[in-house]
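For this depiction, one protein chain was excluded, whereas all remaining protein chains were kept in their positions.
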């Protein structure tokens, strides 16, 4: 029976399937295409057996005295059925097991369960938001009886709002515990619990207070009935009103699939997808409630032109003609090198490709960079090299099964919420161990996740990584690579002790962390913006590569490092060559032989000279060296490391073209503003942190006057005389699939439902690079407090400010101080503080937070009205002087 | 031949004194059969609150896709209907409506009925989109449900 030793055969309603041992009967039934209803069972949660709706009859072949199956008259084995029905969601299959789901016994049992589930259910489907997509409704219709014998009065609860996101109607609850378990095991929040007992059991928060959690709304998503519903979507529509489109969330680099519900031409809700996408049903608060900007009335609807004084609306053709004419003039007078192209991390890869093609092939400038937040020049392929140089990458699903994960420098809660959920799930269910290197005690570093927290001195990431790599090398060379391997140069001269002195972490702790990483067979190293935007990013990334090789996270065939970019398609921007030194597919721009493929395809020589990176463009433009700037999908005044310099650059440029959704401060300073489509209004491909290519689809009709970026770019290119004739974004992707290494042979059709992770062919890794410079030791801290910053959960960039819910959840902007530090400088909770640096000063309210280390102040990125880059970009991290400037504002009369 | 003429005129005279089948519409109004389906009404509870809770089952049951409903939450102090939900917008496009009565059948709240009014002609296409004010019965008809 056991055909290959690894599968077991189970027969369900006469259909025989082979499944892995340990599979649950409900899952085996799904494989056999037999429908067994479930409520409490969830693919990501361990079996519970709370609701009993999945009851089935289970039997095994009857064994005779000779331990052989007894055969019936027709030669089939006789089955010994268990005397009572069993719950399918908790029963693992055995070889030879028989299951019956449709016998009178099973059907009657299920009807009985349904009758019990409905004993206290209010049957208020017409009012309930879940009506129409409610599993209880569906199953009551399919399996329930049409009457009940329970005619007593129903027990009732008051409905309550659990915070601004979740509405609870406990009368409808069937106590499946999905929400409680999801919140605990996957979100790591433990915000929900079951109160009371017996018939009075009720799901609620601590003391019925508003939920103190990530407000992700996943409890609403997993609720199979209408007990938990989403307040923002309350009574907005019925499922049959909505056209549902599965596309990719525009917020972070995890690239979660979201199901947008559209009525009319308005997005009314975003939900997870049950069996699709990297995230399945999971969404974070931004993904679930951050769609509001798409519907915003503040969206730009007509191009704006500044000819002389103020900006005024113009037609699309006028704007294109003007932009092209001005660009032509500037190139004629100052040369192509006076034009720079910035931004584009939020675009689809097709648009990114056209953006750099416009710069390089049409204008002829090498100054292209998407990484506007960088504080120093970073090679375009540095992140790819640090994550294994294009070797097959790990996936977000692999994170759950990892034994040891090192999170370097970033707060994943803000930067990659889904990755954090995967880690928490791994920690909870599979024994994953976390090592969190962060200056602050971020969520993952809390004791309840049982990990180790490496609290390094602000800015000393390079020393920490170098020391970890050294400690890993002491344990023996996991890579077995030659001692002369170029990655060794990055950690030249470092010892564990030297790193310990520089980071303030005991050498033993560094050695222990390296040992865990080295010993684990399944491991991962995760990093993000704290690394990529570090002033020493270039050498830091090389040190991470060294750590990868030394700890065995990078091998010849695979790489277990993941980089979380700042935007949804940051990886695509790197892949598409939105960097000054790399053409699409990481082809070195300076390598005449390698770039030949593009010269041939684009019909011009690409000997453009050395390109400037974003911080160099900033400096050059402020000094007047750059005459024209084209900024796409980026509020440069907010993202540039030095706001004053960026303002000067925008003011002194002869032409600033901006593609934007909203009239951002940067767009206000532009000469030409093109209104662009939002993510839900255009098609294309985005690449997430796993380097996975995913299709986005168009959920909304185009708004009047708004065009997708690729059309804007094509129109200007045509006006400049280029023979571009892309009929759609798919045409652009076909060109990419022909030319770009790593993308070759892909097509839109192969990217649905879940695209592949691209990698370079085994023997086509990146060209060998000259030996890197060793990580330099950080200058000792100066005066004042270290200014820490980082992503936070509720706000990310300009788009999240355009709705109502996310800013409300994020509350007023604050600067977080350790209570002891606050006491030292005489600041109380809620007091107004001024943070001053040589570049400038900002003022905001103080909040006391023991997770911030002493000697520093934490100001999250992307808070409304907080312009951190006013302080200038000096130092790593910048030093600020904090001073109390006002008392807490008393609320009320 | 004369006999045939008299016979024919006899039929004519006979009908002159019979009660006619036709009615002098519009001066004279027809009484509709009890199950006639004309223009819809939205009914009220005895306490004057709307029966409709905005569940949209009529909209999904409608084979002509003529009904548009947008629900909203009741103000607890000034509710429009029993319960939490009411129809903020309720519109029927009478150009699409085929008067099949499926909405009436689908309604779990006895809120919508097809009544006897059938004179729906108008000069303007927009006028055929009946809004909630036009459909909802007056407060004096609170508690009224048509006989079925």
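When the chains are written out, they are named A and B in that same order, and each has its own residue count from 1.
In this text, contacts are C-beta pairs under 8 Å (C-beta built on N, C-alpha and C of every residue); 3 or more make two chains touch, one makes a residue touch a chain.
We adopt the following convention: contacts and distances are computed from a predicted model.
Peer 1: Pick, from "ABC transporter permease", "NAD(P)H-dependent oxidoreductase subunit E", "Cytochrome ubiquinol oxidase subunit I" or "Heme exporter protein B", the protein name that UniProt gives for the chain of this complex that is not shown.
Peer 2: Record says "NAD(P)H-dependent oxidoreductase subunit E".
Peer 1: Can you list the shown chains that the absent chain is in touch with?
Peer 2: Missing chain, whole complex, touching shown chains: A.
Peer 1: Out of A:84, A:108, A:243 or A:448, point to the residue that touches the absent chain in the complete complex.
Peer 2: Checking the options A:84, A:108, A:243 or A:448, the one contacting the hidden chain is A:448.
Peer 1: Looking at A:136, A:192, A:793 or A:809, which residue reaches the missing chain?
Peer 2: Counting the whole complex, the residue in contact with the absent chain is A:192.
Peer 1: If you put the missing chain back, which residues of chain A would it touch?
Peer 2: 184, 190-197, 205-207, 447-448
The rule is simple: only the chains that are shown with their structure count from here on.
Peer 1: What residues on chain A touch chain B, complex-wise?
Peer 2: 124-127, 131-132, 159, 234-238, 240-241
Peer 1: Which positions of chain B touch chain A when the two form their complex?
Peer 2: Touch list, chain B to chain A: 53-57, 59-60, 70-73, 83-85, 108-109.
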